[in-house]
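With one protein chain removed, the remaining protein chains of the complex are shown where they sit.
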Amino acid sequence: MTTKGTIPHAGGGAPLGRRILERWQLYLLLLLPLTWLVLFCYVPMSGLVLAFKKYNAGLGIWGSPWVGLTNFQNFFSSYKSGMVIRNTLTISLYSLLVGFPIPIIFALLLNVLNGKKYKKTIQTVTYIPYFFSTVIMVGLLFQLLDYRIGLYGTLYRMLTGGVAPNILASGTNFKHIYVWSGVWQSTGYNAIIYIAALSTADVSLHEAAMIDGANRFQRVLHIDIPAILPTASIMLILAVGNIMNVGYEKVLLMQNNLNMNYSEIISTYTYKVGLASGIPNFSLSTAIGMFNSLVNFTLLVITNFVSKKLNGSGIF
Amino acid sequence: MQSFKHMGRDDKIFHVIVFVILTLFFIAVLYPCIFVISASFSSGTAVQTGRVVLWPVDLSLEGYKTVFNTPTVWIGYRNSILYTIGGTLINLFMTLIAAYALSRHDLPGRNGIMLLFTFTMFFNGGLIPMYMQVQNLKLLNSPLSLMLPTAISVYNMIVARTFIINTIPGELLEASKIDGCSDLRYFISVVLPLSKAIIAVLTLFYAVGHWNSYFNAMLYLYDKNLYPLTLFLREILMSTNIDPSTVSDPELQARLADMAAVIKYALIMVSVVPVLLIYPFVQKYFVTGVMIGSVKG
Partner (left out) sequence: MKKGTRFLAALVALIMTMSLLTAVSFAEGDKPKLKVALTTSSMVTDYEDNYFTNYLEDKLGIEIEFYMLPVDAADTRTKIAAMATGQDASVQPDVFVVDNHLSAEMILAYGQAGLFMPIEQYVDDPEKMPNFNAIPEEDRQILRTAQTQADGHMYSLSAYEPETWNYTPFRMYINQAWLDAVGKEVPTTTEELKDVLIAFRDGDPNGNGIKDEIGVYGQASGGYGENVTAALINSFVYWNNNQLNTGLALDESDYKTVYAPYTSDAFRDALRYLHDLYSEGLLSASTFTDDNTTFKAVLNQETPIVGLTSAGSLSNWPTAVNNPNFLQMKLIAPLTGPAGVNYTPFIEQWPGQEMMICASTDKLDLCLKFADEFYSFETSAIERLGIEGVDWTRDPAQMEGHTNAYVAAGLTDGVKILILTNFWAENQNHTWRNHGPRYMSLANFLTIYDFNTGKYFDPEDPTQLNGKCYEMYYFNKPEKLLPPLKYTQEDTEMLTDALTTIPDFVKQAIAEFTTGTRDIETGWDQYLQELDSMGLQQLIQVAQATYDRMQ
């Protein structure tokens, strides 16, 4: 099953004009998506100028005065900027290291599992928690992890006889709780794409390998993993390109007075700036967003380059 | 599939390990599901005081009664279903045509166009210019405002494109070209039928996205009869997390939160049902899969 790079360019040596003309139907297909792209992405993108302006609702986006790099300076000189960038990176790198491979492993294991019914049940049940809103999941998490009345506290007491330490009170635990509860909630959902990719793997390869005497584990390594590798590469590129974005909602719900030094991240900080100053500070949030996007985009381009060099799959 | 009995020793051990790991994870994830079901059948008092741990406490249907007697919920339900179906159809159409065209290696300018798309995943003007654009296109307070701005998720488009590139053998394109098949016909009669699995995934991703989204509805709609279910759900969920400086009477707010607690879980149950219903349909396509070998043969 060789797929990559085997399609010869239509009329490889033909002049560009002719090659374009030959593919007119493809451009026709792209017409609608490109129109959409202009209307709903590139026209509103003009709002990025707000990062260099002092936004005033009365004057509108274009009428607001230019302030140069003031918004960026305000963010980087703010008391918390070093801490929030550090926390954001810690949390997102940790999430990536744990949250990226686990759905893949889960999908591979599920694929190995015998018993169609049990397999389907696991698939369905693990997919459900994704739909419980963050408020519910965080509430439930706190209930479970309470050191007196929660499952954690009760188990601890049963096993050791003493009162458990309050793990929610320790700031250093924050990242573990955040990341692993994310695994708990969304592994099933995130694995769907890999489950789908595995379902397209060639059955005849498995048959051939079995005749050659390969055991199931070897077949996972040599057949299943290569089958999802292209998908996984793209997902990894996309995930790396998302490293600066850690949503504020869950973190905000999990913050408390004792973990603030570890839990304040860029998005929660931006959110609070908007609350405290009374007016949503669109200029500052645009500037911070732009900074994040620059970092993300750069990382994506680098990963994309590396991935293309390594295994040929990339976005562009 | 090989039956357990006939496996070699290595395979047996491997299968047992897999079984144990998956079962442990299954139990961990089953817990919140059971909790939500139990909570939805328990009395509000029991839920609020943390007495529901696994099974329902003070069995009660008051949550469901309130939910079923609230007309807003049903209007929201109807709207959500319509927006999800309509929005997902638009999404599938737009995503697939873009993903197919951009999957073709022989499309001049392909990487440039991909870059144009990818760029928008990172850089966007934010809320204000988007609102103004929606307003300028006369889409405010229209259901289309929930479907058109989100017509393509570039992320999903890239996933779909990767799928098409990697699962449809290049030989098929060559063969069809020799047969004089046009690019459009190739898309409809070869690519689409072979992309069932990814179409299933896209349907799921998009439908879930529409079903869960509230922000655009909150921003663009102002007629309560057009509100989706999520806006209502959010009102209920957020009412327990309210900043008292923004309400005129905190005591009354506390009472409201009490009421919210009673119906919270019943409402979640009601809102999760549709996403549960679509999953088996999607699953069907994973299990059968698309056997490339059989196509070739």
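Letters A and B mark the chains as written, and numbering starts fresh at 1 in each.
As a working rule, a residue touches a chain if its C-beta (ideal position, glycine included) is under 8 Å from a C-beta of that chain, and two chains touch if they have at least 3 such contacts.
Bear in mind that the values here come from a model prediction, so they are computed numbers and not experimental data.
Participant: Of the residues listed, B:198, B:236 or B:266, which one is in contact with the missing chain?
Facilitator: Result: among the candidates, B:236 touches the missing chain.
Participant: Which is it among A:273, A:287 or A:315 that touches the chain not included here?
Facilitator: Touches the omitted chain: A:273.
Participant: Using the definition of touch stated at the top, determine which of B:13, B:257 or B:278 touches the missing chain.
Facilitator: Spelled out, the listed residue whose C-beta touches the missing chain is B:257.
Participant: Out of B:13, B:28 or B:82, which is the one that touches the chain we can't see?
Facilitator: With B:13, B:28 or B:82 as choices, the missing chain is touched by B:82.
Participant: Would you indicate which residue among A:14, A:31, A:57 or A:105 is in contact with the undisplayed chain?
Facilitator: Of all options in A:14, A:31, A:57 or A:105, contact with the hidden chain holds for A:57.
Participant: Determine and list the subunit A residues touching the chain excluded from the picture.
Facilitator: Counting over the whole complex, subunit A touches the hidden chain at residues 56-61, 74, 78-80, 138-139, 142-143, 146-149, 163, 166, 168-169, 253, 256-261, 269, 272-273, 275-282, 284.
Participant: List every residue of subunit B that touches the chain not included in the displayed model.
Facilitator: Residues 44-45, 48-51, 66, 69-72, 79, 82, 85-86, 89-90, 92-93, 127-128, 131-132, 135, 140-144, 188, 192, 218-219, 221-227, 231-232, 234-236, 238-260 of subunit B touch the chain absent from view.
Throughout what follows, only the chains that are shown with their structure count from here on.
Participant: If you average the Cα atoms of subunit A and of subunit B to get two centres, how far apart are those centres in Å?
Facilitator: 15
Participant: Residue numbers of subunit B touching subunit A in their complex, please.
Facilitator: Listed in rising order, the residues of subunit B that touch subunit A are 1-4, 7-8, 10-11, 14-15, 18-19, 21-22, 25-26, 28-30, 32-33, 35-36, 50, 53, 94, 97-98, 100-102, 104-111, 113-130, 132-133, 137, 148-149, 151-152, 155, 158-159, 162-163, 165-171, 173-174, 177, 182-184, 187, 197-198, 200-201, 204-205, 208, 212, 233-234, 237-238, 240-241, 264, 268, 271-272, 275-276, 279-280, 282-283, 285-293.
Participant: In the complex formed with subunit B, which residues of subunit A make contact?
Facilitator: Listed in rising order, the residues are 1-10, 16, 19-20, 23, 25-30, 32-34, 36-37, 39-48, 50, 55, 61, 106, 109-110, 112-114, 116, 120-133, 135-137, 140, 143, 149, 151, 184-185, 187-188, 192-193, 195-204, 210, 215-217, 230-231, 234-235, 238, 241, 253, 282, 285-286, 289-290, 293, 296-297, 300, 313, 315-316.
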